[in-house]
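Rather than the whole complex, this shows some of its chains in their spots.
Naming follows writing order (A and B), and every chain is counted from residue 1.
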Amino acid sequence: MPKRFRRRVPELGEGGPILLTERRRQRTETLGSVLRSIASILILGTAVLMMLQRLGFNLAPLLASASVVGVAVGFGAQNIVKDFLAGVFMLLEDQYGVGDVIDVGQAKGTVEAVSLRITRLRDINGAVWYVRNGEITRVGNESQGWARAVLDIPVAYTADVSRVREVLRETAVRMWEDEAYHGAVILEEPEVWGVEALSTDSVVMRVVVKTVPLKQWEVARELRVRVKQALDEEGFAVAAAAT
Amino acid sequence: MPKRFRRRVPELGEGGPILLTERRRQRTETLGSVLRSIASILILGTAVLMMLQRLGFNLAPLLASASVVGVAVGFGAQNIVKDFLAGVFMLLEDQYGVGDVIDVGQAKGTVEAVSLRITRLRDINGAVWYVRNGEITRVGNESQGWARAVLDIPVAYTADVSRVREVLRETAVRMWEDEAYHGAVILEEPEVWGVEALSTDSVVMRVVVKTVPLKQWEVARELRVRVKQALDEEGFAVAAAAT
């Protein structure tokens, strides 16, 4: 099992990012230890068997009698092998590392440790999840390169769509120009994509903001407050969402 | 693992289309490297085994003793093989390439990289998805040839159906004739297909617009605004959808 490192992930209340070189070192070390283990097992196993044969032990009955047990063990162990192989490829492809926030379908949270057989996550409620690598068919990594906060704001059907659009754009851009967010948190000028849905009660407008990874939730929360205030000032109310 | 290219996909805020010749070059390169790898493994493996035999090593005990492990490893590794074979066929059939927006069931987004074992997508929230090729039973590619924006507009039951139809058609056609869209975005004259559903409160009219790939969402958003304005002017209100 590889050594375990932690890094602070603000959203989940823990550590800062570990250095990239550190992460590469981790992966190299893990894979190195894997190769060493496989090599020693193969060499030792063959040596033992050849020695036994030299000494005149007849291995045939042992091996033959092992057939029923062998099938059971072989099939029973395939999950372990599957987990390890999935772990090896996952490391080779660098799908995620300690400190990333990932969604593996069976659990979602911050990676606390990556071993060949299992991945250890900590979810938002503080529960620790042990997920077998072989059971992970797809991984969603929310901490690579950039993230995007997507807000769908429903306004009353009677509201002036182009004015609402303008208000939303101004609010988002003003937040972007805010020193606390500019560049360090929000990466690009926010956009208002337009009318996502139309219902008898409401018009749903979509606003998107491209952010630094793991900051999308914080940005969305802040923007929600600002949008609410801006709409309130203009006399537009948030409407019931078009379900 | 093949080299990774990116191209801009407007909807998801990234790059423009890569050239077709470039894409063909990628596929050829990937498949070439695959064949090279297989050939070298086969030749090397046989060579090693024949050498060992020449030197008088008895391989039987090694191979025999490998049976239990072999079953476990063989079965455990079948997923890896499945992923690679699926990747090879997927490349041969050119199902998707870097920059396409695809739906593989487990995730939906812009393809960022295609390797033999996994496909890497980036979804609308900026999360990066690693999906094993063998787990993909069907692929929906939204960037091939053309796309279609389908809008179901519910209007009040009491509205004059033929007049609503006319308004919708005119609005859609006027948008088509708009220079910003004509030809470059909207490929054909939009059509109003008619009454999709009938309920106690509403009549649902369907409007369809054939567009350039990846522009269908933008067109739908713009058309929603225009339809709303046109209906408002005529005094028809959008009704609650017939669920």
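Following the convention adopted for this analysis, contacts are C-beta pairs under 8 Å (C-beta built on N, C-alpha and C of every residue); 3 or more make two chains touch, one makes a residue touch a chain.
On a predicted model such as this, the values are computed, not experimentally measured, just so you know.
**Student:** In total, how many chains does the complex have, if 2 are shown?
**Tutor:** If we count every copy in the full complex rather than just the 2 shown, we get 7.
One rule holds for everything that comes next: only the chains that are shown with their structure count from here on.
**Student:** Quick one: chain A and chain B, Cα centre-to-centre, how many Å?
**Tutor:** Going by mean C-alpha positions, chain A sits 21 Å from chain B.
**Student:** Once bound in the complex, which stretches of chain B touch chain A?
**Tutor:** Spelled out, the residues of chain B in touch with chain A are 1, 13, 58, 61-62, 64-65, 67-73, 75-77, 79-80, 106-107, 115, 117-118, 123-132, 135, 153-154, 218, 221-222, 224-225, 227-229, 237-241.
**Student:** Taking the complex as given, what residues does chain A use to touch chain B?
**Tutor:** 45-46, 49-50, 53, 59, 63, 66, 69-71, 73-75, 77-82, 84-86, 89, 93, 95, 103, 105, 134, 137-142, 144-150, 157, 161-162, 188, 191, 193-201, 203, 208, 210-211, 213, 216
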